[in-house]
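Note that this complex is displayed minus one protein chain, with the remaining chains in position.
Just so it is clear, A and B label the chains in written order, and each chain counts residues from 1 on its own.
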Amino acid sequence: MPSPRYTREIPQRFRLEAARCQGCKNIQFPPRRVCPECGGREFAPMRLKETGTIATYTIIHVAPDQFAVETPYAVGIVDMDDGVKLMCQITDCTPDELEIGRKVELVFRRVQREGPSGLICYGYKARLVRD
Amino acid sequence: MREVAVIGTGMTKFGELWEQSFRDLFVEAALAAVADAGVDHIDSMLIGTMSGGLFVGQEHVGSLMADYLGMTPIPATRVESACASSGAAFRQAFIEVASGMSDIVLAGGVEKMNDGADVTYALSTAADQEYEVFHGITFPGLYAMIARAHMHRFGTTREQLARVAVKNHQNGARNPKAQFPMKVTIDQVLNSSLVADPLRLLDCSPVTDGAAAVILCPLEMARKFTPNPVKVIGTGQASDSIALHSRADLTVLNAVRRAGENAYKMAGIGPADIHLAEVHDCFTIAEICAIEALGFVEKGQGGKAYDSGLTALDGKIPVNTSGGLKSKGHPVGATGVAQIIEICDQLRGVCDERQVKNARIGLAQNMGGSGGSATVHILQAV
Partner (left out) sequence: MIGIVGYGSYVPCFRIKAEHIARQWGNDPTAVKKGLLLEEKTVPGMDEDTITISVAAARYALQRAGIDPQEIGAVYIGSESHPYAVKPSGTVLADALGIGPEVHVADFEFACKAGSEAMFVAYSHVRSGVMKYALGVGADTSQGAPNDALEYTASAGGAAFIMGTERVVAEILATTSYTSDTADFWRREHQFYPQHTGRFTGDPAYFRHVLGASRALLEKSGYKPEDFRYAIFHMPNGKFPLRAGQILGFTREQLEPGWIVPYMGNTYSGSSPTGLAATLDVAQPDDLIFMVSFGSGAGSDGFIFKVTERINEVRDKAPTFQDMLQRHRIHLNYAEYAKYREKIIMNS
């Protein structure tokens, strides 16, 4: 994970910075220049709320190298309460606890590392909301 | 626009081809296509490969292959659309002939996946690096998420997914070019090791080396070269967000649907007119979603089609008579043209034990990534 690419995404990965299209009000995460819904070019910055529900998920058993030691781990698509969807791991749970529709909150975790000498990359993961 | 026909085809065996390099593979397929067509020159070449760079460190593929085929200085271009690279190359070749720009064009694809590259990483470049791959997702993982959503919403079952693999292996067992020409049972699929829950090893297409090539020319010229040309009556291509979470509906392959609609419209026909299809079963769920997107079944009913045998070799609409990506193999960039070759062979009646009777109109659907791009081609026997 090269530093420039990692550092550039920090506002999104650390603070969930997104952008609301001023034309159709849809939220883009990450922010972009052209709204895919209405073609608009004007956006207002905002931060996503940290809660959502599980739209779908899987448990990875065969992983890329830098994640190999963590298998099995869960990855899901979260329907954020703000209306956007994002993809992230689902942490602090056992596979049998996962269900489409369960509420989650985003937490700050280490997502990957470049081996023993490279960059440590942080970002968001989802965690089941437990009452 | 001129009408366009396929006049020759050629492909390598698909498998772990240790003796053959990246360029060896393409040269073999291209020479076989040229010989099959009986042409004495090519005007232009379009070559689909997902990533010569990541698999074997080789870019500049167009000129490399033109050189090794002894065909320089013809224009030669590498086309990329992840796993839909050669479907897209075929479409570009079609446009070049239809427009009158060139007469005899070679469209092909090649991938050399077994030369020690980090295959998982290379394939992952078809997904969104920063917002999917960064989080530890894999390709089986993306399709597993589609499968789970499809199962949740439509009641598609694990057994129905397994039946896709069983059928494709049954067909592939009759294909001498297939990587895995052996039958599998539902139990074998259900008990194979988990890759990304709920997808198991036997739900996933393999890692394959291979190349495929076809020769296109204007229909009016075709009979000069072959007694049974195959006419391209429809072509469609569409894009969608490459990130799965940005799609409007997680269970719908919208790029496939749009590409299909465009191809049907151009051909002036509908799904009911298709006699057989090669679809992009990179994972079993992909075939289920593809037949829905192509209109062969209603949305959400794809799984049930596998309980009824709709898509079996002797079914109402045989799908993946070649064995599909699952049994035939999936050398990523070569798959699109390989699918077209199967349709051409079926329409020419040369498929021996896997021949579909009275096959007149066939469809080939190629797809990139988790559905970010798709091409659909419709071919007709003339």
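Quick note on the criterion: a residue touches a chain if its C-beta (ideal position, glycine included) is under 8 Å from a C-beta of that chain, and two chains touch if they have at least 3 such contacts.
Being a predicted model, the structure only gives us computed values, none of them experimental.
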item: Chains on display which the left-out chain touches in the complete complex; value: A
item: Contact with the hidden chain (one of A:42, A:70 or A:99); value: A:70
item: Absent chain, residues of chain A that touch it; value: 10, 14-15, 69-70, 89, 91-92, 94, 107-111, 115-116, 120, 122, 125, 130
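Just so it is clear, only the chains that are shown with their structure count from here on.
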item: Interfacial residue positions of chain B with respect to chain A in the complex; value: 118, 120-121, 124, 130-138, 140-141, 144-146, 148-149, 152, 193-199, 241, 243-246, 250
item: Residues of chain A defined as touching chain B within the complex; value: 1, 5, 9, 30, 36, 55-65, 67, 70, 72-73, 75-77, 85-89, 95, 100, 111-112, 121, 123, 125
